[in-house]
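Then we have chain A:
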Amino acid sequence: MTTERKGKGTIFLRKEFCKGCAYCIETCPTHCLEFSEEFNEKGYHFPVLARPEKCTGCDICGMFCPDFAIFGITWKKMDKLQAQKNEGGKVESRS
Partner candidate 1 sequence: MSEKDMKETYEGAGVSPQDQADNPVDRILRQERMPHIWCPGCGIGTTVNCFARALEKLNIDLDNLAVVSGIGCTGRVAGYLKVDSFHTTHGRAIPFATGLKLANPKMKVVVYSGDGDLTAIGGNHLIHAARRNLDITVILVNNFTYGMTGGQYAPTTPFGSIQTTMPYGMYEHQFNIPKLVAAAGAVYVARWTVYQVAHLTRAMTEAIAKKGFSLVEVMSPCPTLYLRRNRLGEGIDEVKRFKEWAVRKDGADVNDVGISRDKPLIIGKFVDIERDEYIDLMNRQLSKKLGDRYTLYGVENGEV
Partner candidate 2 sequence: MKADPKGVLTGIHFMDGNHAACEGALAAGCRFAAGYPITPSTEVVERFAARIPVVGDGVFIQMEDELASSIAIQGAVWAGRKAMTVTSGPGISLMQEHIGLAATYEIPLVFIDVMRGGPSTGLPTLPAQGDIMQVKWGSHGDYEIITLATSSPQECFDLTIKAFNLAELYRCPVFVLLDEVVGHMLEKVVIPEADEIEVQERLWTKKTPEEYWPYDPEYGMIPGMVKAGDGYRIHTTGLTHDHRGYPNLNTKTQYEMVNRMINKIKDNADKIIEYEEDGVEGADIVVIAYGVTTRVAKKAIEDARKKGIKVGLLKLVVVWPMPEKRIREIAKNAKALIVAEGNMGQLVYEVERLAAGNCPTTLVPHPGGGVHKPETIEKAILEAAK
């Protein structure tokens, strides 16, 4: 995947956890996810960030995903976590 920052945030995926239920794809407020062409090991199509420029990192996908396979995060939050990590401090709670 690219490091280019297109939208306000991004998603992370454990594709082998996915059971292809479509919760994330259907509930994404900005419709930035789509089913993959390929299959995971279990034989399910998993989501891909088809329109990264529209992703806000709102984590609605993370709240919906019943298989704990995906979550969203804003770039801002990620930078903060990275900074905390670089300082060697414990990564704080996201809220």
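On the choice of candidates, all candidates are chains of the complex that A comes from, given by their letters.
Just so we're on the same page, a residue touches a chain if its C-beta (ideal position, glycine included) is under 8 Å from a C-beta of that chain, and two chains touch if they have at least 3 such contacts; residues count from 1.
Predicted, not measured: the structure shown is a model, and the values here were computed from it.
S.K.: For chain A, which of 1 or 2 is the touching one in this complex?
M.R.: 1
S.K.: Okay, in this complex, where on chain A does candidate 1 touch?
M.R.: 1-3, 10-17, 19-23, 26-27, 44, 49, 60, 62-68, 71, 73, 77-78, 81-82, 85, 91, 93-95
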